[in-house]
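If you scroll down you'll find the structure; I have some questions about it.
With one protein chain removed, the remaining protein chains of the complex are shown where they sit.
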Amino acid sequence: MRFDYFEPATLEEAGELLREGKGARKPLAGGTDIVIQLRRRVVRTQGLVNLKRIPELWGWAREPGEGLRLGACTPMRDLETAAAVGERFPSITEALRVVGSLQLRNIASVGGNLCNASPSADTAPPLVALGATASVRTPESRLETVPVENFFEGPGASVLGTGGLLLAVEVPEPAPCTGDAFERFTPRSAMDIAIASAAAAVTLDAAGERVAAARIALGAVAPTPVRALRAEEFVLEKELTPDVVARAGRAAMDECQPIDDIRGSAAYRRELVGILVRRVLRQAMERARARSETETV
Amino acid sequence: MATRKGLGIGSMYYGIGYGFSRADIGSAEIEMAEDGTTTVYSGACDMGQGVMTVVTQVAAEELGIEPDQIRVVAADTGSTPDAGPTSGSRATFVQGVAVQNAAQELRGQILDMASRMLECPKENLHVRRGEVCETGTDRPLVSVGKVAHQLHFHGRRAAAWGWHDNTTQDVDPETSQGDAYATYGWATQLAEVEVDTETGRIRLTKLVSATDAGKAINPVAVEGQIEGGATMGLGYALYEQHILENGVPRTASLAFYLVPTSMDVPDIECEIVEVPDPRGPFGAKGVAEPATIPTTPAILNAIYDAIGIRITETPITPERVFFAIQEARARGEFEED
Amino acid sequence: MSEDTSPETTGAYHWIGKNVTKPDALEKALGATEYVGDMVVPGMLHAKILWAGAPHGVIRNIDTKDAARVPGVAAVLTASDVPGTNRYGLAVPDQRALADDKVRSAGDALALVAAEDEEAAEEAVAKIKVDLEPLRPILTYEDALDPMAPAIHEGGNVFQHTTVRKGDLEKGIEESDVIVENAYHTHRMDHVPMEPEAGLAYVDPSGVLNILVGTQYPYRDRRQIAPALDLAMNKVRVIQAPIGGGFGRKDDITAEIHVGLLALKTRRPVRLVYTREESLIANTKRHPMAMNFRTGARKDGLLTFLDGDIYGDTGAGVSLGAYVIKKAGIHATGPYDVPNIRVDTYTLYTNNLVSGAMRGFGVMQAAVAHESQMDQLAHRLGMSPLEFRIKNCLKPGLASSTGQLMNEGCGIEATLQRIKDYMSAHDLRFNRPHA
Partner (left out) sequence: MRQRYALRVNGETRETEAEPHESLLDVLRENLRLTGSKKGCNEAECGSCTVLLNGRPVVSCLVLVPDAVGRDIVTIEALAGDGTPHPVQRQMVEQGGVQCGYCTPGMIMSAYALLQENPHPTDEEIRFAISGNICRCTGYGKIVKAVRAAAEEVGRAAS
């Protein structure tokens, strides 16, 4: 796996290096996916452009009322241990805590997790459910904002194409009375890859009863992380009774497109979607209620 | 999350050593230097489980010297005698006796010389904590080091060879009747599992392992074998499967081949049972495999106890349990909450 | 001898039963222990293996010309370069150090490279061209039992058939009030020693081939290496290096013959360190087994018979499979007094990965079946699974499935009793059978 290695100090330099490479060079963030892919020879490259020395891509900011901004190269573990993230966006923390190992999360970045565009990327469902957007620098150096749900184009493929860069992810401040939750299903309790995962963000009405808005996202059950639109639509303006939650789960089962692989059959993955959607909806609703109580006090 | 708990038992017996008339021997040499420090040349491989430590303790006990006076040189065809493999839970059981035999002979050499030095009948002497002592009073008379020095000074032997043959007859070719193994290991485990009846996922929440060590020569090492064995049994039961498709491995990576992590294993409770076996050193026998075997059946039985469904195929993946529950439901046989 | 005060008579041990610290533990905790992969010898070459990757086929040709031209490559070897028998195997020598006529499993080694560094060796391996004529692979128990299927080795695919016969099976069946019958399937498992296989070999000035390897038995390694490489046994020295886990896997030949051959041919020290992927592909695994068990008991709770068949997939080499599967057969009753027994075992060749010794050695699989049967019988009889076991377990004076009389050191009842005591002390109860 011989390749050239570059360490640009600025975004402009990085963009130029990638452009020169005409698709034969790849950006490197944490590197935890691409280094393995290069070693397994499933990916080949002539050069790696390390983005981690570009200051703008580092760090995160959370101002109450102004959402969360994550630099694409920020190590996952930084966010995982940040109380300010966990308090307001528990689904993000829940996803971060289960990615690989702790020693991996000290290297791996959220940006890299998204750019790798694995259908099972753990951080994708909560970001999609929370309506996060990606700040993208196109190969033509244009800055664009793309909803994370539209970021993925297929397994290993994203809107970045061969020369684009992900700069940051922005999670908007949730509406009042909003709760979110993430759950993934794996055989082991640590160091595993999702057979299926789901995240939900639920906003309740002022009374804390009916669903005013809901976003549900699924992982590992389609070529990309996807929203469960029919399930979302179904719960709208309803109380999340056990029956409503169960029917939302069934709607999500119908709209996912899982495949068979050695981790699990398509049939099982579909069943898991129903179960996980029920669980994250209930959890998100409880958190929304708890929040509505503290917010109204 | 709908979960149910269940308890299950797994028991086993396991022929210790090779059996089937396969050569099952242990051998060691022990040599004491002029200062009384001792080297055991032991052919048994230590894989970290502690046979080197067992060899040290057996030699120390028999020679009456401190373990830190003993060094073990292990498993080298250029320097140690053949002690058979470290497998079949046989290392302690077979090599322990070989070392015991060698150490007893060396002790005899020490006492012979001490008897001459002290002009005291050998029968009235024994070795204890590095001293030759008067039997009865335990009064130290001369250090082992001084005796060793005299052995060397006078050109006497200060070295011994120990051998132990644990080879058994093969069983009858038609009926398999016969004394298949010199002895057997025994173990029973109690597993408690939590079954997620929605997903089929199983979690081992408790494991108690009652394993007969005969005599635990080093209890912490025995516990290490028990805990490690049960964890490997847990991996076999729930997580690990090497999948081939058309003969070609599809799980040739630890990202796909799942070994239990620290978050998957409960605190394993070790109940060391000691039913002495006169054929082993100080009554001891091996535990490595006996501690591994009962875990999977205990988990299988605990799952049945929890949900009334008998799984007959391993590994017990969540998917397998999930569809077993679905099928039981379809037959009207699943006990709903 | 001072018999009166010997600890064996008095039981007052000084060191037996004490937690003496392992002499090798501290250096391991310091990171100072050198496993084979940590060792460096001046002038050392690095080895890599070309694996078959396909389960079955006739080797028409292996072209190593391009590989040999890679800069830094010192040797590219195939079966024709092996001076000795090229064979090894713990029960019978049915495995080739380097595949010659055929590929029999995806884990067969086809060629060896030694080079100045690992990258050059890898590059050379990638340049070896293999012309393989695929053969129909034998992958299932059914295929292996089919007498018309192509034989993987001479002599057919049923390597061994063993029989356990005791008492009168028909009588046992007649006496039974409950009978439980099931088919059990167990899977292939890997040992996953944390240290992947590794070996380091060099020929010393006296002409002795020295091999450092994480092995479980250096003497048997020597017994296998010498004929495979046509060396006198006293010209082979095998030294156990610190071993990062074995679990039965390193009971067998792993890197020994390959590094030995490369050192002989290059006259330089050669080190081979497997990747994890190679470790998962090559060498032995735990046998998958299919077990059909029928077991009976009387109303009074005593076992009456076991009628069983065990099929073990040993892959493309027997290794210790014949003993593993025979052992499964004689342990098929579990630790219980079963008066009437018929058990047949079959050791089957397939084109799957070779299975051999692994912690539990056949009894791991048998226990899945016998313990499941025991619980089902207990439930059918309305008995506690624990009491049912205590009632039937072997005790001094009773005989095992092979007719071996139990005497001292028969501890099963004590382990069951210990669990029973634990359950009552902690107020633990089975849910089933329902009261």
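Read from first to last, the chains carry the letters A, B and C; within each, the first residue is number 1.
Methods note: a residue touches a chain if its C-beta (ideal position, glycine included) is under 8 Å from a C-beta of that chain, and two chains touch if they have at least 3 such contacts.
Here the structure is a predicted model, which is why all the values come from computation and not from measurement.
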Displayed chains contacted by the hidden chain, counting the whole assembly: A, B, C
Contact with the hidden chain (one of B:Val171, B:Met232 or B:Ala324): B:Met232
Which of B:Met47, B:Met113 or B:Cys133 contacts the chain that the document leaves out: B:Met47
Residues in subunit C touching the chain absent from view: 19, 21-22, 24-26, 28-35, 37-38, 40, 191-196, 242-247, 273, 275-276
Interface with the unshown chain - residue positions in subunit B: 47-50, 220-221, 223-224, 227-232, 253-255, 259, 261-263, 265, 267-268
Missing-partner contacts on subunit A, residue numbers: 1-5, 7, 28, 31-32, 35-36, 38-40, 48, 50, 52, 77, 100-104, 106-107, 189-191
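Here, only the chains that are shown with their structure count from here on.
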Most central chain, judged by mean C-alpha position against the global CA mean: C
Mean-CA-position distance for subunit B and subunit A (Å): 47
Subunit B residues counted as touching two or more neighbouring chains: 243, 251
Subunit A residues within the subunit B interface of the complex: 185, 187-193, 195, 262-265, 268, 271-272, 275, 279
Subunit A contact footprint on subunit B (complex, rising order): 1, 198-199, 201, 203, 238-239, 243, 250-251, 255-256, 258, 260-264, 317-319, 322-323
Complex contact set, residues of subunit C against subunit B: 1-2, 4-8, 13-24, 28, 53-56, 105-107, 137, 139, 162-166, 182-190, 192, 210, 215-220, 222, 236-240, 243, 245-248, 250-251, 276-277, 280-281, 285-286, 323, 326-327, 329-331, 334-335, 343, 350-353, 357, 359-361, 363-364, 367-368, 370-372, 374-376, 385-386, 389, 393-394, 400-404, 408-412, 414-416, 418-419, 422-423, 428-432
